[in-house]
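What follows is a set of notes on a single structure, which appears directly below.
A single protein chain has been removed from this complex, and every other one stays in its place.
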Amino acid sequence: MIDTAARAEMVRTLMLLEFVFAMLPGFYGVFYILGQVLHRRWLRLLGYGFGAAQVGVVLLMIRTGYLEPFWVRVMLVLTLAYVAMPPALWALAKAIHRENTDTLQPS
Amino acid sequence: MQIHWLEVTIAAIAIAVVLTRVLSKGAGWLSWRFWRGAMIASSITMTTILFVLSFFTVQEARPGSGRIPPWTVINHEIGLKWDAERQWQVPVVGEETGFFGQVYSPEEAEALVNKGKITFQARNCMECHTLLGNGAYYAPDLTRAWLDPWWETRIKPMVGAESREEAMMKWLMNPPQYPQGTRRMPNLNLTEEEARALVAFLKWMAAIDTNGFPPHYSLTYEQR
Partner (left out) sequence: MSATTQVRPKLYESQKLALWYFAVAIALFGLQLTFGLIAAYQQLNPNFLFELAPFMTNRTLHVNTLVVWLLVGLVGGVYWFLPQETGREVVGIKAAKIIWWVIVAGVLVLAGIYLFVQYGPGEMSTLWLYMEGREYLEAPRWVDLALVLWVAIFLFNVIATTLASRRVTGLLLVLIFDLVALGALYSAGMHYNINVTMDQFLWWWVVHLWVEATWEVLVGVLMAWSLMYLLGTPRKVVETWLFLEVALVFGTGILGLGHHYFWIGTPEYWLGLGGFFSALEPLPLVAMVVHALYDAGGHRLLAVNKPAVFWLVAQAFGNFIGAGVWGFMQTLPQINMYSHGTQLAAAHGHLAFFGAYLSTVLMLTYVVVQQARPVLSVPLDSRWWKWAAGLMIFGIVGITGAFTISGFTQTLIERAEGGSTWAAFIRAYTHPWYANTLGWRYFFGWIMIIGYLILVYDLLTIGKHAVATVKATAVATAGGGDD
């Protein structure tokens, strides 16, 4: 059992990193989608920036050594899912609109 | 039965995917029919798995099953010990010491804990406290309240009690008289019978194996 100070350090580090880790894909999704809707390239690029930062935070989280190997793998899988999510869902929305409608929809 | 979550997860996803293929056979994957199939498949699969897992959980959540203590645990000494393999604290039940100076039979113990649980609900305790971490976050978590060192070090001399159970009972019957911290607990007009039952319920709850929650209980600054 680790002592109290080390434990507090671990909880603080992991909690802050997970907070940032949860926020970044949120920003990524929001800006990516806004960029697509409003046809603003810089918004989309900003989104990608947050996406990349998210990968960085996960690597940082792994480097702390607080995560067991098993959870390291879970986090990596989740990160991949989160990176793929906004563009994949956007593409899906576009494809489903095209497939199921005759009228012209936005690109 | 030993259940591993990863197998369940993979099975759940695999069944949902296969069922989707079956239900929406011949439909393109962007079509209305395909996603209707996906919706039905995932709803049925996940609901079924939830029911099956609940069935097994209920078996393990019976009093006396190992994770949940038998009602007669109120007659015993209760403590926590560090489990190096699971990396958290687990409750340990020690020798029989009695409760309020008497040993309760299984029926009596169940009746007492039951009375305590009803009182807990009737007095709406959860609207300030949390128990097992769930509730209103305004007052301390009660999961391990029985084991709180304050009963011995602070409350017992304050209310003039002989034992921990008596200290808890006396305090609970008039909390505003002995305020702790800046937030006070209202006087909920507990009868002696209700207060005694409430203490029994809290003691029984303290012996539940909660996968280590709350973490590192009562390892305080002082012990650092």
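The first chain written gets the first letter, and so on, giving A and B; residue counts start at 1 in each chain.
In this section, a residue touches a chain if its C-beta (ideal position, glycine included) is under 8 Å from a C-beta of that chain, and two chains touch if they have at least 3 such contacts.
Worth saying up front: this structure is predicted, and the values here are computed from it rather than measured.
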Neighbouring shown chains of the undisplayed chain, as defined at the top: A, B
Residues in subunit A touching the chain absent from view: 4-5, 7-8, 10-12, 14-15, 18-19, 22-23, 25-26, 29-30, 33-34, 36-38, 66-67, 71, 74, 78, 81, 85-86, 89-90, 92-94, 96-97, 100-101, 103, 105-106
Positions on subunit B where the hidden chain makes contact: 3-6, 8-9, 12, 16, 20, 30-32, 35-36, 38-39, 41-43, 45-47, 49-50, 53-54, 56-58, 60-63, 67-68, 88, 110, 113-128, 130-141, 143-145, 148-150, 180-184, 186, 188, 190-191, 194, 197-198, 201, 205, 208-221, 223
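By definition in this document, only the chains that are shown with their structure count from here on.
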Between subunit A and subunit B, centroid-to-centroid distance (C-alpha), Å: 34
Interfacial residue positions of subunit B with respect to subunit A in the complex: 28, 30-32, 82, 84, 216, 219, 221, 223-224
Residues on subunit A engaged by subunit B in the complex (per definition of touch): 1, 3-5, 7, 92, 95-96, 98-100
